[in-house]
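For reference, the structure discussed in these notes is given below.
As you look at this complex, bear in mind that one protein chain is not there, while each of the others sits in place.
Going by the order they are written in, the chains are A and B; count residues from 1 in each one.
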Amino acid sequence: MKFKKALSLLLVLCLLCTVSGCSHSSASSDSKTIRIGDLFANTYTSLDPAQDSCGWWTVTLGISETLFRIDDNYTVVPWLAESAASDGNTWTIKLRNNVVFSDGTPLTAEIAAESLSHAAVTSSSNTSLADAEIKAVDDSTLTITTAEPLATMTNELTSPAYAIAILDGDSALFTGPFAVTDFDPGVSIKASRNDHYWNGKVTLDGVEGTYVADADTLSLAFQNGEIDAFIGPTTNDLEIFEGDPDTYQVVSTPASRLYYYYLNLDRLPEKDLRAAINMSIDSDAICTLLSGLASPTAGAYGPDTAYGGVTRNSYDPDAAKKLIEGLGYTLDSNGYYAKDGQEIELDIAYYAARSIDKIVVLMQEQLKAAGIKASLTVSEDPDGTYLTTHDFDIGVYCMIANPSADPYYFLNRVVGGGLYTSGGFEDAKATELLSELYTETDTSQRAELAVEIQQIIIDDEAMGFMALLNKTTCMRSGVKNCSETNPVSYYFINADTDINS
Amino acid sequence: MLKYIQKRLLRLIPILLVITFVTFSLMYLASGDPAQKKLVAQGIVPDDAALEAEREEMGLNDPFIIRYGKWLVGFLTGDLGESYSNGQPVSGLLWTAMGKTAAVAVCALALSLVISLPLGIWSAVRQNTFIDYLVRFLTFFANAVPSFLAALLLIYLFCIKLKWFPVLAKDSFRGLVLPVIALSLPITGKFVKQIRAEILEQLGEGYVTGAQARGVRQSTYMIRDVLHNSMLAIITVIGFSVGSLFVGSVVIESIFQWPGVGKLVMDSITARDYPVIQGFVIYIAVIYVMINLLTDIAYRYLDPRITDS
Partner (left out) sequence: MKNKKNLWLRIFLFLAAAIIILSLFSDVLMPNDPNATNAMRIKEAPSAEYPFGTDDLGRCVLSRVLSGSKTSIFCALILVAATAVFGSAAGMLCGYYGGAADSIVMRIIDGIMAFPQMVLAIAVAGMLGGGMLNAMLALGFASWTPYARLARSRVIALKREEFVLAARISGCGDGAVIGGYIFPNIFPSLLTYAATQVGTIMLGFAGLSFLNLGVQQPQAEWGSMISSARGMLATAPWAVLYPALALIVSVMIFNYLGDAIRDRLDVHLESEERR
């Protein structure tokens, strides 16, 4: 019996040890530090903003800054720069004279030119300056010369890859309100207030970013108070957070991440069939499914933007059926349209990120309602698989259509050739308009061109634009000023961000 | 004994050859064009010239068997290549992460033993009583719950509802508690089952009946004989649990964001960082084989009945 007693004692002791770990409550120190979580894979891999998408998170955390930025109204405004003027192929950019790096070094045109030249050749996400000649003219003026006139220079310079940095081996200096103190690649980053900050007082003492690979874990850590703010909740999170407004604040801002799909023109040569497909997909239902996370759209950009004025057939499964019947198909016993005993069967290729896996299931059902049979094929890496091989009938994709407050970025990708011109779309008129768009400097003229190109795509029934994902910022109560009304998702922590404990 | 170890070590050579061959072929087939994967992982949109240059540099134009040979030599000298995504040596990444995983795994193993030894013995001693049925039911239950579900239920209960522990493990003792419990759960189920079976077997042996007949106290013969004789089986069980621990760590570390090998390999699968996945598979296999070898050696060392044959 003694033996059993000893064992039970041991067991109780062990349990006590385990539980005692929780007796100390989390000690919050006096310093005001905001903790944010980031879902983006490979987030914290390097300090060089031009490397991969690293510029993205240095801007997110208020560490780096660019020459120009996009403001809450989706217009480009100077940031580290003061002004810019174009003269054909050459842009002259004047820098602010009060900008200093976090060690006190003043920003000169020479430093900026060196930083941009490095990014121009290093960055793979933004290649617009790859062949540009970047020179410092005097202490505060630099010129950028391109082979072709680049009308959207200031838009391009808002790209986080072009953040201004002094790079020295593995370390880097930036001009933002926070300066890196502790960097654990792939895991986390800590930054503390930059006492030399050029643009006013920095409210917080520091910022801490953690890479969290799993969306549910991130949400749970946020609910448990280990993360103070993050961008991009799931619909489930939204439901929980909105149900408890005393603890959580959720702010949604229309943004520009576009859900769309390509139709394979080689495999679906009949235009009426493509039109029928487009008329069977209900954008509104997709947005209901993504409750509050997305807004419906007809074109590639939001209806409120200057280049959003496109028209297309509305959702109408009955009209879709008529179109299919017009092609000689009849409904078979399974409820699908068929010709000569052959059912229409579409292959929807997709990848399981940003709720696309849910959207495609809904699309499949919507097509079924219009008598079109569809199967789903998931890929890990859409760029390396179906976008390259064109092995799909409907290829679903998701891309930030408007990262620099200008329509050229997206249209160049889907019309101008290359990986994202998928599904065999080719149109001489669209290509011509695109090259006009590249050089056109007048903003309203640009908007018109952009609308025209989108309308060609829509009229050819070559793609379907479904929804625009909002930028949704989640903050625990007491957190303030997280750029939550700015439409660009990499503006987050800034000098005014505050937290009340 | 030495002769036996020698023999076992020799037998390892063909096994290691098969392991390395299987691992290399898997990744050879999986990774398609590694040059393209590497460039894409580095965020470069590859063109033909860049691809060809990269292929030449990576030695991809060599025939399969030469590439396997080169890779094998690298592996034997501790060089598993470099990660596609950040250019760091794979072996370094794995060793750092392995330490973190070992910390959680050892704690989980210890917790499992501490729980399963008394439960297994108790349930065996009280065979076919309510306690036995209850313990067995719990064992079967623990064996039937997917570990990701168990981890999420633990988080939901202890973090969100009770606020006892943090969700993100980070480097704190408190953060480690839940991953350790979640990782130990399925192993505990297996341990209890096997310890109970072993003790039952021992209790049926003649010496126990003899001891009972002589009026020896239960605690005396339990500790002196039964437990002592069960040690062998328990050691084997621990040895075989290493595989489950590694698999569990892939899921558990991804959920709790613990920077061990499990999370490293999940991140690498997402980023299609094949050298790291390859390194992970080969390291796990080697560790697994080594631990099985040690288990067998310990088994022989402890059990005088087995002779060299």
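Keep this in mind: a residue touches a chain if its C-beta (ideal position, glycine included) is under 8 Å from a C-beta of that chain, and two chains touch if they have at least 3 such contacts.
Keep in mind that this is a model prediction, so the values were computed, not measured.
Taking the complete complex into account, B:284 is the one of B:90, B:135, B:264 or B:284 that touches the chain left out.
The omitted chain makes contact with just one of the residues B:122, B:221 or B:246: B:246. For the options A:237, A:393, A:406 or A:440, the residue in contact with the chain missing from this view is A:237.
Annotation for subunit A: contacts to the undisplayed chain at residues 215-216, 219, 234-237, 239-240, 285-286, 288-289, 291, 352, 357-358, 360-362, 364-365, 376-380. Taking the complete complex into account, residues 14-15, 17-19, 21-23, 26-27, 29-30, 140-141, 143-149, 152-153, 156, 160, 190, 194, 236-237, 240, 242-244, 246-247, 250-251, 266, 269, 277, 281, 284-285, 288-289 of subunit B touch the chain not shown.
Throughout what follows, only the chains that are shown with their structure count from here on.
Subunit A and subunit B have Cα centroids separated by 38 Å. Listing the residues of subunit B that touch subunit A in their complex gives 32, 36-37, 40, 42-45, 85-86, 111, 114-115, 117-118, 121-122, 152, 155-156, 159-160, 163-168, 173-174, 177, 181, 217-219, 222-223, 254-257, 259, 263, 266-267, 270-272. Interface residues of subunit A, counted against subunit B in their complex, comprise 1-4, 7-8, 10-11, 14, 18, 21-22, 24, 26, 41-42, 45-46, 51-53, 124-125, 185-187, 210-214, 216-217, 220-221, 223-224, 226-227, 380-381, 383-384, 418-419.
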